[in-house]
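First the structure, which I've put down as C-alpha cells, then a few questions once you've had a look.
Only a single protein chain was left out; the remaining protein chains are all shown in position.
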Amino acid sequence: MDAKLRIAVIGAGYWGPNLARNFRNSTDWDLVAICDIDQVRAQKLADSVGGVRAVSSLNDLLSSEDVDAVAIATPARSHHGITRAALNAGKHVMVEKPLADTGIRGRDMVRAAAERGLVLMTDHTYCYTPAVLKIRELIAEGALGEILFIDSVRINLGLIQPDVDVFWDLAPHDLSIVDFILPGGLRPLSVSANGADPLGSGKSCIGYLVLPLPNGAIAHVHVNWLSPTKIRQMIVGGTRRTLVWDDLNPQQRLSVYDRGVDLELQALDGAERKAATISYRLGDTWSPALPEREALGAMAVEFAESIREGRPPRTDGEAGLRVLSVLEAASVSLAANGAAVMMSVDRVPVGEF
Amino acid sequence: MDAKLRIAVIGAGYWGPNLARNFRNSTDWDLVAICDIDQVRAQKLADSVGGVRAVSSLNDLLSSEDVDAVAIATPARSHHGITRAALNAGKHVMVEKPLADTGIRGRDMVRAAAERGLVLMTDHTYCYTPAVLKIRELIAEGALGEILFIDSVRINLGLIQPDVDVFWDLAPHDLSIVDFILPGGLRPLSVSANGADPLGSGKSCIGYLVLPLPNGAIAHVHVNWLSPTKIRQMIVGGTRRTLVWDDLNPQQRLSVYDRGVDLELQALDGAERKAATISYRLGDTWSPALPEREALGAMAVEFAESIREGRPPRTDGEAGLRVLSVLEAASVSLAANGAAVMMSVDRVPVGEF
Amino acid sequence: MDAKLRIAVIGAGYWGPNLARNFRNSTDWDLVAICDIDQVRAQKLADSVGGVRAVSSLNDLLSSEDVDAVAIATPARSHHGITRAALNAGKHVMVEKPLADTGIRGRDMVRAAAERGLVLMTDHTYCYTPAVLKIRELIAEGALGEILFIDSVRINLGLIQPDVDVFWDLAPHDLSIVDFILPGGLRPLSVSANGADPLGSGKSCIGYLVLPLPNGAIAHVHVNWLSPTKIRQMIVGGTRRTLVWDDLNPQQRLSVYDRGVDLELQALDGAERKAATISYRLGDTWSPALPEREALGAMAVEFAESIREGRPPRTDGEAGLRVLSVLEAASVSLAANGAAVMMSVDRVPVGEF
Partner (left out) sequence: MDAKLRIAVIGAGYWGPNLARNFRNSTDWDLVAICDIDQVRAQKLADSVGGVRAVSSLNDLLSSEDVDAVAIATPARSHHGITRAALNAGKHVMVEKPLADTGIRGRDMVRAAAERGLVLMTDHTYCYTPAVLKIRELIAEGALGEILFIDSVRINLGLIQPDVDVFWDLAPHDLSIVDFILPGGLRPLSVSANGADPLGSGKSCIGYLVLPLPNGAIAHVHVNWLSPTKIRQMIVGGTRRTLVWDDLNPQQRLSVYDRGVDLELQALDGAERKAATISYRLGDTWSPALPEREALGAMAVEFAESIREGRPPRTDGEAGLRVLSVLEAASVSLAANGAAVMMSVDRVPVGEF
C-alpha cells in the first residue's frame, strides 16, 4: 500500500467536523491539521479528533511541507480565495458545495487547478451514498435505457436560511445527483425557475425547477421548506425501465420497475407518413440490495485515488461548475418570472456575462 | 318532498353510463331518456338502466315536454352546440368537463344560461368526494388559516390519449379541485406550463403547471402519464395548519398537521425597518373520519337542489370557465417555452384574443 | 370447444349472487337455474342475471335433466344434506366454505362423491386470486426452498357475527390459503387456539392459532374483529427465500426477499459432535407482476375443467376437509385453554370421536 496522503481541514464550523472525523478514520489519509480563523474553534475540533495541529493562519498552513491536500468547509463566498491560495501552494483541493458563489469564480478555480495538474474535487456527498452509486451504475450499464425524465422532490419542514433561498439551500443535492447519474453530466438546454415566498420572508421558500434535456427529456426539481411531511423521492424514467428512489424507506430505497410505455414510430410507404404503435409493459419490480456504508468515507477514498492515479475525481470541479451554472441560471429565471434561461454549449447562461 | 325532476342523458359513450346509473338511483331525479347519435348504443344503455326511452335525434329530445334537464357527456367540441340548443329549449344543463373546447365558447354558454335563468353546471365529479368536501369545509372554517401553497401530484402509467395532451387529460381534476376548495375560486395571476414528450408521441406526456396566486401564494400541478408508481397527493399549506390528501391511502386519506413556520414581521421604531421572528410549530396530526359516499350521487343531489332553489350549483359554469381559462393559458405558455401568461381580472389570458 | 356444462346455484342470499354472476359470464358454463327455499328471492336473483329459471324445490331442481352441477351457497349446517341429495342425483357439487358444520359430515360428503365418481369442490375463493396462485407456483418450483414458517394476520374492525366466532369467520381464509400453497396441503401435527372475548359478546373476537408443521416448521394465524387498522399480511419463510404478501398494497402485493439465515450443521470427527455455522444473506428483493383477474372466474374454469378431465379440482373436498379439521380442533383447544390438540395422520383431532 502507498504511504498515506496528508490532509488539513479548513473550516471548523458545521460541516468541518464531519470531514475531519472521516479523514481521521480513513486508511488513505493522515489528518494533520485543522485550520480556522477562530483559533479556539480550531483547537476544539483538533482535540476532539485526537489532537492534531490547530492553526489559525491560512498562510502558515499552506506553507507547511506536510500537507498534500486541503478540504475546505467555509462559507461559499470564501471558496475562490482559499482554493486559489491552496492551488498556488501546490495542494490538492476538495471544496464543499457549492463550488463557488459565482460561475466566473468557479471557472477560474477549475482552470487554475487544470493548469497546475492538481485535483479539484467538489464535495457532492450524496453522490457517494450506496443508493446513488447504484443508480449511476444501473444507468451506465443500460438497465434503464435512454433517460426520458427525472422528477426529484425534496421537501420537509426546514429551517429558513438567513442568507440563501430554498434553491441554493436544497437544490444542490438534487442537481449534483442528477449530474452524477447522467452519463454526460447535467447539461440542460435551458433553466426555468419559479418560486414563492408566501410568508414574506424575503426569499423563496418553495421552488420548482424545469430543466429540459437533449432529445426531449426533462428534469424537474421541487424543493420546499414549508411541507409538514418529509419527502425525498426521485423518479428516473427510461425507455427500458423506470427507477424510483425513496430515500426515507430504508427497507426498499430503490425500486426498478419493468413498466413503461413503448412507442414505436413506423415510417410507412412514404418517408413523411408515420404511424405510432403504443404498447404498455407491466413487468416485475426489482429492488437491489444496498450495502450499508457512509458516504463521506467513500468520498475520502475517491479523493485519494484520484490524486494517486492523476485523474479527475468522479465529482470534479467541472461537476461543481455544472451545478453552479444551473443555480445561477435559476436565479436569473426566478427574477424574470420563470422565463426560460437558455444555456450555451458550455453551460453558461446565455447573455448573462 | 317535491316531485322528481326529469332528466335525459346525452351521450352513451364512456361516461354517460355512470351518469345514467346515478340519476336512475337518485331520489331527486327521474331518468326519462338516453340520447345518442348512434341509436343502437342509446338503446343498449337505456335497456341496461331499466328500459327508459332511447332517442337518436337531439331535436326530438329537446322538444319533449317531459324533460327538465339534460346531462351532456359528449366530446368537448360538441358541448357548446348541444348546450346552446338545450338552453334555447329551456332545459337546465349539466356538462362534462371541460366545459367547452375554447374559452370563447365557454363564456357564451355561461352568458346564455344566465340570460335565461337556467342552471348550467360543470361535472367536476372529484369535488363531490367526501375528501374534497371536507377540505373545502376545513378551509372555509379557517382551520388552515390563509392558504400559502398548494402542490398537487397526479401521476401514474396512463393511457396516452390520441387527441389531448396530459394537461387537458389529467389537470382538469387538480384545477377543478383547487377551484372548489379556495374560497374565491382559482384565480391565478399567471400561468406557466412546461411539458415534455420524450417518446415523441406528438404531445406532452409529462406536465408541470405553475400558478402564482394573490398574496404571494402559489399552486403547482404535476401530471404525468409515464410514472411507474401511482401518486395522487395534494398538499395544502396554510398559515395555521397544513393538510395532506393522499387519495391512495384509504385508511388515512386526509391528515391535518398542526405544524408549520410562523413568521412574525415586526415594525421597529421606524416604519421602514422590519425584523422577522421565525418560529416553528410541531404539533399533533389529526385525520378526520370520512363517510363512504359516491361522488356522482352527491353531484346529482346538488344539481337538483340548485334548480329547485334557483341558485348556482357549487360547480357552476363559472367554475368550469375558470378551469378552462387556465388550460387555455397553459397551452399558450407551453408553446412559448414556459413563459408566464398573465391572466386578466376576468381570467382571460391577456392578449390571447 | 366442448359444449357448455349446465349449472344451478342453490341459495340466493349473500354469496349466491356472486356465484350466479360469474357462472353467467363464464364461457364454460350455462347458468340454468336459481334455487332458494324463498321463491321470491330466487326469482329476484334469476331476473337480475338475465332471466333463468327460479325454483324453490330442491327435489324439482335435482330431478331436472338439464343440470350437470350445482353450486351451494347456503348456511353451513345444510351443506351435508343438500350435497348428499345432489350427489345422489348424479350432479357434480361445488360447496361454499366451510365444507360442512362437522368433520364427520364433511368426510361423509367426500366419501359419497368419491364412490360416485363425481366432483366435489370447496369454494376456497381466495386460492384463485393471482397473488395466491403465484405463491403456490413459487413454492412448487422451489423458489422459497423448504418452508420454515408461515405467519398470517387478518385483522380489521369487523362485524361481530351472531352465530360463529372469529376463528370460524375469518380463519378459513388463512387456512385454505395455507392448504393451497403447501405442496402436501395443510397437515399440522397439532392445533392450539387461544382467543379472547373482552367485550363479553359470548364468543371469541380475537384469535390466535398455532399449527406446528412437520420438520420443525410452524404456521400461525392471527384473526381479530377489534382492530382499528386493517392488516392482511402473510409471511412465508423458506430456506432459500422469504415471501411477504401484503394484500392491501395493490402496487406491490408480493415481495420475494432473497434474505435469510443459513445454518449449516456440520458433523465433526464423531457423529455426535456438531457445529453450526450461521450466515446471513441480504440479497435483492423482487416483486412479480400479477395479472388483474377475478378469482371467482378462475374458480368457475377450474370446476369445469376438473369435471371434463375427470380429476379432482385444486380445492377439492379433501382440501375443505383439512380446513374443517383444523377449525374443529381449534374449537377443542380453545375450550381446553389453548392446550395442543394432536392431529392423527388423517388429520382427525385425536380422541375427538
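For reference, chains read A, B and C in written order, and residue numbers begin at 1 within each chain.
Heads up, the rule we're going with is that contacts are C-beta pairs under 8 Å (C-beta built on N, C-alpha and C of every residue); 3 or more make two chains touch, one makes a residue touch a chain.
The shown structure was predicted, so the numbers you read here are calculated from the model rather than taken from an experiment.
Trainee: Quick check: which displayed chains does the absent chain contact?
Mentor: Per the touch rule above, the missing chain touches A, B, C.
Trainee: Touch as defined at the start, partner being the missing chain; which of A:Arg111, A:Lys230, A:Arg293 or A:Arg308 qualifies?
Mentor: A:Lys230
Trainee: Out of C:Gly50, C:Gly184, C:Pro228 or C:Pro291, which touches the unshown chain?
Mentor: That would be C:Pro228, which touches the missing chain.
Trainee: Could you tell me which of C:Ala217, C:Leu254, C:Val326 or C:Met343 touches the chain that is not displayed?
Mentor: Of all options in C:Ala217, C:Leu254, C:Val326 or C:Met343, contact with the hidden chain holds for C:Ala217.
Trainee: Residues on subunit C that touch the omitted chain in the whole complex?
Mentor: Considering the whole complex, subunit C reaches the absent chain at 148-149, 151, 157, 160, 190, 192, 194-202, 205-206, 208, 210, 212, 215-218, 220, 222, 224-229, 235, 237, 239, 242, 244, 255, 257, 259-261, 263, 265, 276, 278, 280, 282, 337-340.
Trainee: Under the stated touch rule, tell me which residues of subunit A contact the chain that is not displayed.
Mentor: The list for subunit A reads 229-230, 251.
Trainee: Since one chain has been left out of the picture, which residues of subunit B touch it in the full complex?
Mentor: 252, 258-259, 282-289
As a convention for this text, only the chains that are shown with their structure count from here on.
Trainee: With chain centres defined as C-alpha means, what is the inter-centre distance between subunit B and subunit C in Å?
Mentor: Going by mean C-alpha positions, subunit B sits 45 Å from subunit C.
Trainee: Quick check: how many Å separate the C-alpha centres of subunit A and subunit B?
Mentor: Computed from C-alpha means, the inter-chain centre distance equals 40 Å.
Trainee: Can you check how far apart subunit A and subunit C are, centre to centre, with Cα atoms defining each centre and the answer in Å?
Mentor: That pair's centroid distance is 54 Å.
Trainee: Could you pull out the residues of subunit B that touch at least 2 other chains?
Mentor: Residues 229 of subunit B touch two or more partner chains.
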